[in-house]
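In this view, the complex is presented without one of its protein chains, the others remaining in place.
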Amino acid sequence: MRQEIPLLITAIVGIGFVIQYFIPHWPFSRMSDWFSDWFSIVGACAIILGALNLLKMSIEKTYRRKEDWGYAAVIIGTFLLMTVIGIAEGRGFRNPGTSFDWLYNYVYIPLSATMFAILAFFVASASYRAFRARNFEATLLLIAAFFVMIGRVPVGHTLSSFMPVGWQLSDLASWVMTYPQTAGQRAIMIGIGLGIVSTSLRIILGLERAHIGGGK
Amino acid sequence: MEHFALWLSAFLTLGILSFLYKDNPWYKLSEAVFVGISAGFWFVTLFWDNLVGKFWDGWQDEPMLWVGAALGFLMLLRLVPRIGWISRWPLAFIVGATSGLWLMNYLASNIMVQVQATIQPLFSTSYASGPDAGWGAIVGSLVIVVGTFTGLVYFYFSKEHKGAFGATARVGIFFIMITFGASFGYTVMSRMSLLIGRIDFLLGDWLGLIN
Amino acid sequence: MTPCPRTASRAGSLNILLSVFAFIAVILSSPRLSAQEQAPTDSLTRDADSLALANTPAPPVRVTVADTDNDAGGSISISWERSADDIEGGKVNLYLIQRAEVVDGQPGEFTEVGDSPAGKADYSTDDGNTSDDASYFYKVVAVGVVYNEAGERSEFTSESDMVGPITSSPQWFHKQRINTLVGMFLLSFFIIYYIVQAKAGKKLFIRKIAGMEAVDEAVGRATEMGKKIFYISGIGDMDNMMTIAAMTILGRVAELSARYETYLDVPVCRSMVMVTAREVLKEAHSKAGRPDSYKDDMVHYLTDDQFGYAAGVDGLFVREKPATIFFMGQFYAESLILAETGNSIGAIQIAGTAMPSQLPFFIAACDYTLIGEELFAASAYLSKEPKLLGSLKGQDIGKGVVLAAILLGVLLETFGVWQLSNLFSVID
Partner (left out) sequence: MSTRAKELIALGAITLFALSFYLNKVWGRGTFEFPTWLSAVVIALIGLSLLWILVLTLKGRLIERRVVFVYVGFAVALPLFMSFSQKITISPEVYQLHDALMELPAGSKVLISFDYDPPSAPELQPMAESIIRVCFEKDLKVIVMGLWPQGPQQANLALEKVFQDSAIVAKNLQYGKDYVNLGFQAGNEFVIQRMGSSFESMFPSDYEGTPYKEIPLVRNVRNFSNVDFSVNLSAGFPGTVEWVQIAVDRYGLPMGAGNTAVQAPVMYAYLNAGQLEGLLGGMSGAAEFEAVAEYQAKGTKFMLSQSFAHVVVIAFVIIGNVAFFRSGRKSKLRGN
């Protein structure tokens, strides 16, 4: 029973959501709206599980004085700080001027923006280390990347200003983006579409059942 | 307070950047703060936007929301080890609904529309977007059809990539590689822009060296 | 009064009828206007009238109303042709749509329900706020706004004729989507057909996919080195097919690692993924015959935040130094941070995603990468179960149909025979 009921739920719900695409009439017209609400509510409940897990792991680490336990304590402290302030602020927690907003602006934003910006360095080191003209395919990749990189910034214009209009680096970059790039992109997209259709069907038919776990 | 805020931001910014040198206590501290603060941030956001915003504010008008609450409750039964397996029901529900929704969305947007867009007369300039539609566009229209066709052949699983079929698949991978090259170029562009933004903060907002 | 619900099929002829009526009405109404012009009483009104005459725009024409097709009801589509004065520098600034509910067979009071700026060739818009139980009359008003020297604003309006009554209604089938329905049935048929065939024992050929062939080796290496394996399932939640695909692949990987008795660490970014991954792991361990080696802590939640998660996982990588790392699922910018860090500690990395923008760097930083569709095929491939492999074959037949359609369509359109592409149209 532990497996059959979830399988049945998956199948019925899956087919229901396929059907709703074709029927504009109520209640089918509302199904995806409902699902979005339900998913939001389940998500909000689930994060309690996640947060408890994070706290449990960190408390254990701190309590047992495992290596780097001090940082685990920092996680507990900052998590509780943000949560307590956010809940206490009430519905307007996001408004400018609240403590939550202060923490958001001066702690959260610099951290996530920097993590984001670190990518610039990683991109450069990956370029140096891994993008090799190993074979014809890889060479094509590099050539396309070169045209795009140089053609999309003003330096490309400066370097190729002696060429006739239509043949300058920026024009070539545009052409690469508009045609061969789009073609490849589209092949990938159609492939992904087919893959998703097939995977969805396998799930609805109950052939893929990893998410359901085992039966007893 | 304003000075403190700026220095705090800068301290955390540099802490994350120090990871580039190597893993170190400054990074570990920034990382721990980040994990804690962001977990709290999302907890609070989901609490107010989803639990309160979607359920609490609406259950009087929309009885269907109770289904969501029930699913959420079943999910929370995870906390009771003996009947934790019931949480599979909401999961089965979510996976089923996602499968149905994605099946149709991707069939329509990724397959139907893209196939429709690929079927275009050759040697015409109908693809051209923008002012210049010359030879580039005419060759381009051919390139799009050939690229999409061969690229799709590359993804064939049930046929050995040999002979003419293999050659077609190989042309396909050429196009996919050009696509990745373009993506690579654009990613470099994007990441550099973000770094520019961050350095603009450090040198401009924090240290006031540039305007 | 009898509200007249109209079915969608009748809407077309109704439109024509209405436009004919509207046209006649416009012709009849023009002399009446000129009759009004000739009735000035004193000089003040004459000034005002001449001002009005100079600024009053011609009314919009050919107003048609119809129930909005393929919807859940509650909406009426209105279209009209521009007023004669709706030209560059003309007298019309905007149009207002007015509506009156039918009460006892007569239009009630007209109220504004929509507006549209002037300056287009033809107009159509929806009034998406109707009740399916009521009938309505509509009219469209051309409005000209004039400012005098003092900056005072005055409006000059002229109304179209009233059209209606009309009632909105919901439809039971979305006619625009017949082609998608056919496509869905075809694809499903192919896939299910080959699943059945495979079940019946028909041998199917599936080509080797390097990334998946390497899974065994990658898990084995971690076992030899006595180090952990990390499985990163991306930042998507359970409402994302890539994450669901990642979970099914996790099942295969976990079974393998359980058999080899290698510790699999799954840090996740979504609580619901945590719950799912635990189910997956538990089942995989019992399938591998080692239910005792499963621990809940193998799957642990870090934070829902994209970069918070990336920072945390990076830390785990450099401190735990895993031998093998899997990246499967939906990835955004964090992909490179993670893959580069994984690369710098010398781990074997296998990645798979359907995010085209992240693929180049996965290809650069990882040893093997599953591209797009391959991610969705991975679980079936790894399972080696005939019926799952059958679905891949079915998917390929679908691909064949797409390829044939492209080839045929391009030929037909190049020679101007037939617009095959219209068959694939999903947008009205």
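Details
Should a chain be cited, it is by its letter among A, B and C, assigned in written order, with residues numbered from 1 in that chain.
Rule of thumb we're sticking to: a contact is a pair of C-beta atoms (placed from the backbone, for glycine too) under 8 Å apart; a residue touches a chain by one contact, two chains touch by 3 or more.
This one's a predicted model, so the numbers in the text were calculated from it and none came from an experiment.
Among the chains on display, the ones the left-out chain touches in the entire complex are A, B, C.
Checked against the hidden chain, the listed residues C:Ala72, C:Val280 or C:Leu375 yield one contact partner: C:Ala72.
Screening A:Val123, A:Leu140, A:Leu194 or A:Ile212 for touch with the missing chain picks out A:Val123. One chain of the complex is left out; on chain A, the residues touching it are 29, 32-33, 35-37, 40, 94, 96, 109, 112-113, 115-116, 120-121, 123-125, 127-134, 142, 145-146, 149-150, 152-158, 161, 168, 170-171, 173-174, 177-178, 181-182, 185-186, 189. In the full complex, chain C touches the hidden chain at residues 72, 74-75, 77, 93-94, 97, 112-120, 124-129, 307, 330, 332-333, 343-344, 346, 356-357, 426-428.
In the full complex, chain B makes contact with the omitted chain through residues 3, 7, 10, 14, 20-21, 45, 49-50, 53-54, 105, 108-109, 113-114, 116-117, 127-132, 144, 179, 182-183, 186-200, 203-204, 206-211.
Here, only the chains that are shown with their structure count from here on.
A complete topology is adopted by the chain contact network, contact being made between every pair of chains. Measuring from the averaged C-alpha position of chain A to that of chain C gives a distance of 17 Å. The multi-chain contact residues of chain B, meaning those touching 2 or more other chains, are 16, 19, 28, 30-31, 34-35, 37-39, 41-42, 46, 75, 78, 88, 91, 94-95, 97, 99, 102-104, 106-107, 109, 111, 115, 117-118, 145, 148-149, 152, 155, 176, 179-181, 184, 186-187.
Annotation for chain A: residues 18, 21, 30, 39, 42-43, 46-51, 54, 68, 111-112, 115-116, 118-119, 122-123, 131, 141, 185, 188-192, 194, 196-197, 199-201, 203, 211-213 touch two or more other chains.
Interface of chain B with chain A (complex): residues 5-6, 8-10, 12-13, 16-17, 19-20, 28-52, 54-55, 58, 62, 64-65, 67-69, 71-73, 75-76, 78-79, 85, 88-97, 99-104, 106-107, 109-111, 114-115, 117-118, 127, 129, 132, 134, 136, 139-140, 143-152, 154-155, 172-182, 184-189, 191-192, 194-195, 197-199, 201. Interface of chain A with chain B (complex): residues 2, 5-7, 9-18, 20-21, 30, 32, 34-35, 37-52, 54, 68, 71-72, 74-83, 86-87, 91, 93, 100, 102-124, 127, 131, 136-138, 140-149, 152-153, 166, 171, 175-194, 196-197, 199-201, 203-204, 211-213. For chain C in complex with chain B, the residues that touch the partner chain are 177, 179-180, 183-184, 187, 204-207, 209, 238-241, 244, 272, 275-276, 279, 302-305, 307-308, 311-312, 314-315, 318-319, 336, 356-357, 359-361, 363, 371-374, 377, 392-393, 395-396, 399, 402-403, 405-407, 409-410, 413-414, 416, 420-427.
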